[in-house]
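Take this structure, written in C-alpha cells, and hold onto it; I'll ask about it next.
Only a single protein chain was left out; the remaining protein chains are all shown in position.
Read from first to last, the chains carry the letters A and B; within each, the first residue is number 1.
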Amino acid sequence: MVVAGVIASAIGIVLALAIEWFPTVAATQTKKISTLYDVLLIASVPIFVLVVTVVVAAVIRFRMRPGQEDQDGPPIHGNTRLEVIWTVLPALLILGLCTYSYIVLEDIEKAPAAAQELRIGVHGEQFAWTFTYPEEVTGGEELTTTELVLPVDRSVRFSITTADVIHDFWVPDFAMKLDAVPGLTTHYRVTPTRLGTYPVVCAELCGLGHSVMRSRVRVVEQAEFERWLAEQSTPAVEEGAGPDEQVAAGKQIFASEGCGGCHTLADAGSGGQIGPNLDDVLKGVDEAKIREDIVDPDAQIAAGYGAGIMPSTYGQTLSDSELDALVAYLKEATK
Amino acid sequence: MSFRAPGFPRAGLGILVGVGLAYAIVCSVRALYGWDPVVDGDAVLQVALIAAPLGFLIGLGAFDYWFRWAIGAPTLPEDHSGHGARSWKDYFRVNTDHKVIGVQYMVTSFVFLGIGGMFAMLVRAELAQPGMQFVDPNAFNGLFSVHASVLIFLFIIPVFAGIANYVLPLMIGAPDMAFPRLNALSFWLLPVAGVMMLLSFLAPGGAFATGWTAYAPLSTEAPIGQVFFTIGVQFAGASSIATALNFLVTIVTMRAPGMSFFRMPLLVWANFATSLLVVIATPFVAASQFFVLLDRALGFNFFNAAKGGDVLMYQHVFWFYSHPAVYIMMLPGFGIISEIIAVKARKPIFGYRMMAFSLLAIVVLGFTVWAHHMFVSGMQEWIRVPMMITTAVIAVPTGIKIFSWLATLWRGVLHLDTPMLFALGFLTMFTLGGISGVTLAMVPFDIHVSDTYYIVAHIHYVLFGGSLFTIFAGVYYWFPKITGRMYDERLGRWHFWTTFVAFNCTFAPMHLIGIEGMPRRVADYAETFAGWNLFISIASFVVGLSTLIFVYNMVTSWRAGVRAPANPWRAMTLEWQVSSPPPIFNFDTIPTVVGGPYEYGVPGAVHGVFKDAEVKTTATPAGAAPAGD
Partner (left out) sequence: MEAAALPIHDHHGPPPANQSARVQPQVLGMLLFIISEVMVFGAFFTAYFFIRVVTGDSWPGEGDHLPKAIAGVNTAILLSSSLTMHWTVEATIKGNRAGMKAGIVTTFLLGVTFLFIQINEYVHVGFAPSDSAQASVFYGLTGLHGAHVFVGLLLLLFVLIRVFRGHFSPQAHRGLEVPGIYWHFVDVMWVIVYVTVYLL
C-alpha cells in the first residue's frame, strides 16, 4: 500500500504540474504566484493521495466478507503517538507554506528599487473602466482613456477608485487583483514582462452589466508607449473631416469604447442586452438628442431601463470631435 | 373551516391582517409627517414583509400558549394532542414533538434543495454557451443569488438542525427538547424565510441579484427585491438561533443519568459545537442585514462613503458570521460521519477525545479567520498575514478528524452500504475541498483566484462533496429509524455512484477555468472557456438527474419499503435501542448510560441499559405550567 501510495503521489504530482493552470505569464507577479501554486500542488497531492489510498486499501482489505455479518473489528480506541504525529506534521507543513507565502507576498508587493515607477489611475463605474495617465507620465495634460497601454518591463502602480459600487480590477494574465472601494483609493503594482494584449476583467459582482465590464490592456515597448501617449494628445478625428470619415471614425470609437457590450447595434454587429437596443431607440432621433443620450444618459431613460446604469462620464473621456464622430455614426447606422 | 382555531385558515387571515396593518402604519406615519406620496408602495412592502409573516405565525398558533402565559391565564394542559403525528395532517400544524419537527425540517429543507437545485440547472443552462441564451443578465444574477441563499439558509443549515432534532434527544436519552414550543416556532420560521426569498422573483425589478453576500453599497441601492433577502435572512437567522439555544440547553440539562460529556455520541458533540457557533455568530449576519435595511429604507449612512460611512465594515461584520457559518454547515456533518463510520466499520472511533476537542478547536479558531474572505477587498494590508496563518492552522484540527476516521476504518469490518459509501465519498471529497481551502489561505495565490471559478469549485467541494454527502449519508442511515421502513439499497448505490461521478465532472474543471481567468457570477464569458463550460453544464444536469433517484427511493420506500427492525445496523447509541419509529415519548423510562457510545468489538459492552419499564403517569400533565413558571 505504501508503494502504491508513493507511486500514485508521484504520478499525481507530475500530472498536476503538467496542466497549464495559469493564463499567459505576462508579469513578474504571475511568475511568482504560479511558482507558489506549483509548490502548493506538490505539497497537496500526496495528502490527497494518502487519504484516497487508505480509503481504497481499507475497502479492499477490510470489506465485510460473507460470514462476517456479526463480527466486529478489534476495539482499538486510539494511539497517542500516532495522534501526535498527525497533529504535528501537518502543523509544520502549514507553517512552512505560510512562511513561503509570506515571502512571496512581500516580493510581489515591494516597491521597485529605482523610483522609475509608472503611476496610473484606474477608475471603475457601472459598467466600464477608465484609465488616467497623470501629467508626470504624459508630460503634458492629464490623459483619460478606455484602453490601458503599458510599457513592458516597468513597474506600474495602480491607484484604483470607483464612482458607485465595489468593482475589482483584475488582469488574469498579471495574476493581481484588488477591489475598487467607494470612499477609498486602493493600490497594487505589477511589472508586465511580455508584449501582447490581455483582458481587463471586473471580478466583483457590480450589477447587471458585471459580465460585460471588460476592457483590455496592451503591453508595448517603451518607444511605442511614448508614441502612443503622443498620439492620444492629438485628436482622433481631424478638424474638418468629411462626413464619411467622421462616420468611419465613429464606428471605431463605438467599438473601442465597448458600447456594444451593453447595446445591440446591427451595423456594428453587437448584441449587448444591458442597455436599450440602439437600432430601435435611436431610429429617427436627431443628433442633439443622441448626443444628450451619450453625455447625460439619465436625462431621459428608455422605458424598462434603470437610471445610473450607463456611465455618465463619456462627456469627459471623449473629446468633442470624437463625440461628433460617434453621434454622426449612430445617426447614420440607425437611419 | 374555522378562523378562530389555530391552523391554516387563521394563518391566511393573519397574513391579510399583517398586510393591512403595514398599509395602515405606513400611510398614517407618512400622512402625519406630511410626506408625499402618502401611499408609498416600497415602504408598505417593506413593513408588510415583517408584519405578514408574524400574522401568519400567530394565525398558525405558534404563539397561542405564550399569549395565555403572558396574561396569566391558565395555560392549556398538554393533552398530547400537540404531540406526535397520527396522519399526514399533523405535519402541517404547530407540533411540539421533536420527532415530528425533525421530519418537518428535513422534508421542508429537501423541498428547498429541489428548488435551489433547479436554479442551479437554469444557471448552468445559461452558461452552457457564451452569450445570452435563456435569461437576461438581471434574471441571471437573481438566479445564482437565490440559488446560494436558499441552499445555505434553507437547506444545509436547517437540514442538519432537522436531523439533529430527530436523533439528538433520543441519543442523549431525553423525552423531548428542552423547549418544545420554541422548537416548533423555529421550524415554522423557515418556510416563512424560504417563501419570502422565492417570492422576490415577483418583486418589481426582479429577485435580489447581489449574490448571497449582498455586499453594500450594491445591496443598499438595489431594487426592492433585495429587501426580500434582507428580511428573509432575519427569519432564517432567528430560527437558527432559537434551535441552537434549544440544543445547548437540551444537551446540558437533559442527558440521561450516566451520560457524562465524554460518553456523548460525537453527533451530540458536533451539534453542541455548532450551536455555540450559531448563538455567537448568527447575530452578526442579522446585524449586517439590519444595516442594509436601515440604509436602504430609512436613509441611514452606514455604507454611504459620501457621508462618512464605511463600506468595508459591511464585509467585516458579514464575514464574522459567514465564515463561522461554513463550520455551522460542516460540523454537524462531521458528527454524522463519526456515527456512521464507527457503526459501519464495527470499531470504536479512533481517538474519541481528540475528535471532541478538535470540534471545539474549530469553533474557537473559526472566529479568528473571517478576513481571509477580504484579501482583495482593499482593507488594511497588515490584517492579511495573521489571517492567513489562523486560516491555514484550522487545517490541523480538521486533519486530526480525517486521519482519525481513516484509522477507525483500518482493520474494521466495513459494511459498504449506501450510508457508508456516502461517508467514504465525503472523506475523499472533503479532503480535496479542505486542501483547496489551504491553498486559498495563501494570500498571493488567493489574490489571483479570489472571485473566480476556483472559489466556486472550492465551496462546492466543501458544501456538496462535504456537507451534502454527509446529509445523504445521514438520511439513509436514520431512514429506518424515522420511517420504520428500509430504503432500497440498490437504488441507494446507484444514487451514490451517479452523484459521485457527475459531481466531480461538474466541479473539478472549475478549479482550472478559475485559475485560467474566468470570474464567478458572470452571465457571459470569453470564448476560451466555452469547451469546459459546456462539459460542466452537461455534468451538472446529470447531478440533477441523479437526485431524482434519491427522491424516488425515499418516496417509494417510505410508502412501501420493507419493515425495519429496531436496530438494523447493530448500533449501540440510544436511538437504536427503541422501536422504529420510536414511541411517542421516546422512552417508557429514561435509560441509564453505563459506557461509551462506540464500544464495538469490546466483549459485552453496552452503552445504555433500560431498567424495568414501569408505566408512570406524571402527576401534573406535561406542559401545564405551574403558576410560578
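The rule we apply is simple: a residue touches a chain if its C-beta (ideal position, glycine included) is under 8 Å from a C-beta of that chain, and two chains touch if they have at least 3 such contacts.
The structure displayed is predicted, hence computed values, not measured ones.
Peer 1: Could you list, sorted by label, every displayed chain in contact with the chain left out?
Peer 2: When the full complex is considered, the omitted chain touches B.
Peer 1: Identify the residue among B:131, B:204, B:257 or B:386 that touches the chain left out of the display.
Peer 2: Residue touching the chain left out of view: B:257.
Peer 1: Among B:283, B:544, B:568 or B:595, which residue is in contact with the omitted chain in the full complex?
Peer 2: B:283
Peer 1: For the chain left off this view, which of B:245, B:360 or B:416 is in contact with it?
Peer 2: Of all options in B:245, B:360 or B:416, contact with the hidden chain holds for B:245.
Peer 1: State which residues belonging to chain B touch the missing partner chain.
Peer 2: 69-72, 78, 80, 84-88, 91, 97, 99-100, 103, 173-176, 178-179, 241, 245-246, 248-249, 252-257, 259, 279-284, 286-288, 291, 294-295, 298-302, 304, 307-310, 312-313, 316-317, 320, 482-484, 558, 581-590, 615-618, 621-622, 625-629
What we mean here is this: only the chains that are shown with their structure count from here on.
Peer 1: Can you work out the whole-Å distance between the CA centroids of chain A and chain B?
Peer 2: 34
Peer 1: What residues on chain A touch chain B, complex-wise?
Peer 2: 19, 21-23, 30, 32-33, 36-37, 40, 44, 47-48, 51-52, 54-55, 58-59, 62-64, 68, 70-79, 82-83, 86-87, 90-91, 94-95, 97-98, 101-102, 104-105, 108, 160, 164-166, 168, 170, 172-173, 175-184, 186, 199, 201-212, 271, 273-274, 306, 308
Peer 1: Can you list the chain B residues touching chain A in their complex?
Peer 2: On the chain B side, the touching residues are 131-132, 136-138, 141, 205, 209-211, 215, 217-218, 221, 223, 305-306, 309-312, 345-348, 350-354, 376-378, 384-385, 388-389, 392-393, 395-396, 399-400, 402-404, 406-407, 409-416, 424, 427-428, 431-432, 435, 438-439, 441-445, 447-448, 450-452, 512, 515-517, 519, 521-526, 570, 599-602, 605.
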